[in-house]
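Comments concern the structure below.
Only a single protein chain was left out; the remaining protein chains are all shown in position.
Note that the chains are named A, B and C in the order they appear, and that numbering of residues resets to 1 at the start of each chain.
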Amino acid sequence: MVKLAEWRGKEVFRKYAVPLPRGAVARSPAEARSLVDSAAVPTPCVVKAQVLAGGRGKGGAVRFADTAAQAEEATRAILGMEFKGEKVKEVLLEEKLPIARELYVSLTLDRSLRLPILMVSAQGGVEIESVAEGGLVKIPVHPFIGLAGYERRQAVSALGLSGAAAKSLDRLLSSLWRLFDEEDAELVEINPLAVVGDSLVALDAKVIIEDDASFRHPEYAEVRDDRTPLEEIAREKDIAFVQLDGNIGVIANGAGLTMATLDVLQQSGGRPGVFLDLGGTDDPKKVTEAFLLMAMAKPKAVFLNIFGGVTRCDTVANGLVAAMSQVPEGERFPLVARIRGNNEAEGTQILERAGVASLKGLKESVEKVVALANAGAPLAGPA
Amino acid sequence: MVKLAEWRGKEVFRKYAVPLPRGAVARSPAEARSLVDSAAVPTPCVVKAQVLAGGRGKGGAVRFADTAAQAEEATRAILGMEFKGEKVKEVLLEEKLPIARELYVSLTLDRSLRLPILMVSAQGGVEIESVAEGGLVKIPVHPFIGLAGYERRQAVSALGLSGAAAKSLDRLLSSLWRLFDEEDAELVEINPLAVVGDSLVALDAKVIIEDDASFRHPEYAEVRDDRTPLEEIAREKDIAFVQLDGNIGVIANGAGLTMATLDVLQQSGGRPGVFLDLGGTDDPKKVTEAFLLMAMAKPKAVFLNIFGGVTRCDTVANGLVAAMSQVPEGERFPLVARIRGNNEAEGTQILERAGVASLKGLKESVEKVVALANAGAPLAGPA
Amino acid sequence: MSVLVDADTRVLVQGITGHQGTVHTRQMQLFGTKVVAGATPGKGGATVEGVPVFDSVERAVRATSANASVIFVPAPFAKDALVEAVDAGIPLAVVVTEHIPFHDMLSMYHYARLRGARIIGPNCPGIAAPGKAKVGIIPNVVFHPGRVGVVSRSGTLTYEIVSGIKEHGLGQSTCIGLGGDPVVGTNFVDALSLFEEDPDTDVVVMVGEIGGTAEEEGADYIRAHFTKPVVAYVAGRSAPPGKRMGHAGAIIARGRGTAASKLAALEGAGAKVASFPYEIPGLVAERLQELTNR
Partner (left out) sequence: MSVLVDADTRVLVQGITGHQGTVHTRQMQLFGTKVVAGATPGKGGATVEGVPVFDSVERAVRATSANASVIFVPAPFAKDALVEAVDAGIPLAVVVTEHIPFHDMLSMYHYARLRGARIIGPNCPGIAAPGKAKVGIIPNVVFHPGRVGVVSRSGTLTYEIVSGIKEHGLGQSTCIGLGGDPVVGTNFVDALSLFEEDPDTDVVVMVGEIGGTAEEEGADYIRAHFTKPVVAYVAGRSAPPGKRMGHAGAIIARGRGTAASKLAALEGAGAKVASFPYEIPGLVAERLQELTNR
């Protein structure tokens, strides 16, 4: 997921001629002041923290300013914040508009229909999950046709618009569809979409570009996301890696097996701390990299659960052994291994030679790793 | 059909980055000379008459020049020509390239498959109709997918290209597909497509834009075509009108009925001179316009054959009577009418009051109009 | 029985509030057709010839269970109207509109196929089954119930021919106007296969014209699969190559689509070919007589 910050999403909106308030990004209080002074941002204006988490309004991450001095002050206050764990590095200053109504529109994927879906609601400006089922109108869009004229009319009618505002929405929806399609978006959301006079203006912008389409979109390679630093490293190495709030690391191959292993851990009283899916690999170097990444997450104990299909057990064992020697003394952790399937015997032997026992059963393995983690075993190398 | 002259087609090619020889259009010998003098067109160069008919090479409408003086001379010779009935008003001067092979590619509609079709042949530079069936490879293209990579590879393989030339064709075909699709083309044809070194260059360009898509393409509104002046007027008035080489005009409603009427005329010894399809109309003014247009074609006799379905017979009769008085004395012609169907009685009455008898049978009507035309009846008003 | 439409056909008129839409709604009603709804964006709540108008096809279908649509909307919006009909679950759409770009029609055709719907047309007069229903604009007066199936690429020429059949004392089971465009939703082969299955059709009249190879494919189908007698006529023997003769699809291009080729194919497949349109009723009567004599 390439989640774009509001200002970056709005740059994409601009490319597709989606109407926006006048505004600009500031990275310092002084810059904010000069944006207002130079009339690049008209007053009164809104100063918004550029973070990926929602709920900025209630969280004090959105402020208002009537003068350049106030804009400077608001920017200073916001840039100092840490918002839901994210450090605020940029603010977006935008003119404050006279809003008649706040609407909601989004385009995303409906997995069940296997179609993109346009969602609109007359109740914009609130978390869309809080809108009752009847308040949200869903319009599937066929990729072979694109967002059809009659579907746009359906949206206009659901939002109760007419005249110039209806035409404005019609144009905006066409733009949004083109954006969704051409930019390979997972989600394009405008909440709120404001009715200002008889035209529509996108007050917020939420754009998520599909990771897997990045080969078509080098322009998003530099986008910062809400990944942790370790998740960022994992992404570059093409390892599926998710940090959780527990203390046990799991290395497995395949998403389902990794998830199931975490589940069993948790159901057995353990607290999963890292999800690391090796995927299908037959490169011992990748295994080594994954193991070292795991070490950086400082788990109390690690469970390696491999079922060798595409991946061969001896490949994994070799990668593991190579990695063990590279983990710095102070970062070592107890390790429980379970490797089965393709070349199981060879893998088990390699591990045993390196002093790692491979257990057979999932249940006993999990119980052992939970015990190790809970015991706070001395962090002195694999068990 | 909006048939683009070669130079205009190449302008469209340029928009889609189809590789072209360097060149420019000249409308006078002096202009041709200065294009070469200024090196806008490199020498040696080719000077080509900009006409819509084919067979220019054999017809002397393509000449070569090594110097500016020769280019001027060639242009003078060509601009003086009338080529297959078309006055030559422009020439295209282009650099002469060292051609290794001449290929053929086109995109058009396959009516039976209901799909666009890519056609390629290794035997370019000749009339494609003269290429044997096996020498032409046909690749249907699905509009929901566009010209697929594997289809482009199929074309590359059929033309026996490899390496850089293969890549060049691949790119060119992608461009051609986009052009065909986005410009609403009926036909895009490059013949010959030259292999020059290891890249491909479009030596000729044949582009026909679909008339019915003109609401999406105002940019082609000014294109001159191979219509006769009367056909041009008819087009503006939205009347289907085709000039043929006979002397009897036919006004009917509906393409099938008009064609069938011409056929019966010809099968009965008559010579059809004008096909005029009123279409479905209930506006007497349109009938009047059509009638006056017919008069401009100076037929020896006219057969009006109407079956009133959407069109009402009285509407046609009223339009006709209004028109008859407007035809100048010297341009009048004998008229045979047959109007049936919707409001037949009213229509017949209106015509009779104006002195025009409406016959019942198609056979007798046709025999009468053929006799009138063959007799060279005095051109003094409707019979 | 009849083909494609019957007494249970419930017709929606898209573009009912336009002039053509209104006129033909009345004509369809006079034919005895159940015209249950109209659709025109922004005109929901109105009534045309006693027929309720809805803002969208979906609403019209929900309220009236319409199961066929006839489309009169202008060419630039025709694709959208068709997609709306098909998305609302309408299985049969007759597109009367002329001048739809064939690029639009290509997606309309394949999209309808994907959704399991059939298109008749565009640029067509539609379908009529005398005594049952008419979806389109064929004049009511020409019809009489009977056992002759008619399928044609023409409009008025068909009216002339159907009218002649009636005057000859015969009647029609169903008449299908395929439309004069280069790409049509239903072609001769499709129509013939429907008539083949229809127990109430004894003879089929096929009216072709120059352009494309639909008649030749029809001839192939007749030779391989069609068991009923066919009387055929092809318009455009006198048409020059390279000229569009009124219909977008009526053009001899690159040596293909001549009347001669079509006539030869049909004759070769065993169809009785009429040289003049007024010969058709007699040829049909002969075929029917042959069937009786068997």
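Going forward, a residue touches a chain if its C-beta (ideal position, glycine included) is under 8 Å from a C-beta of that chain, and two chains touch if they have at least 3 such contacts.
The structure displayed is predicted, hence computed values, not measured ones.
For the omitted chain, the shown partners it touches in the full complex are A, B, C. Within the complete assembly, A:258 is the residue of A:70, A:258, A:318 or A:358 that touches the hidden chain. In the complete complex, the residue from A:199, A:266, A:349 or A:374 that touches the missing chain is A:266.
Check A:73, A:102, A:210 or A:331 against the missing chain and you find that the one touching it is A:210. For subunit C, the residues touching the absent chain in the complete assembly are 110, 113-114.
In the full complex, subunit A touches the omitted chain through residues 1, 109, 111-112, 114-116, 128-129, 142-144, 181, 184, 186, 210-213, 215-216, 240, 242, 244, 252-260, 262-267, 272, 275, 277, 279-280, 307-310, 340-342, 361-363. Residues of subunit B in contact with the chain left out of this view: 142, 144-145, 148-150, 153-154, 157.
Please note the rule applied: only the chains that are shown with their structure count from here on.
Summed over C-beta pairs in contact, the chain pair with the top total is B-C. Chain centre most remote from that of subunit B: A (centre = mean of CA atoms). Centre-to-centre spacing of subunit B and subunit C amounts to 28 Å, using the average Cα coordinate of each chain. Separating the CA-averaged centres of subunit A and subunit C is a span of 54 Å. Under the contact definition stated at the top, the residues of subunit A that touch 2 or more other chains are 144. For subunit C, residues touching at least two other chains, in rising order: 107, 110.
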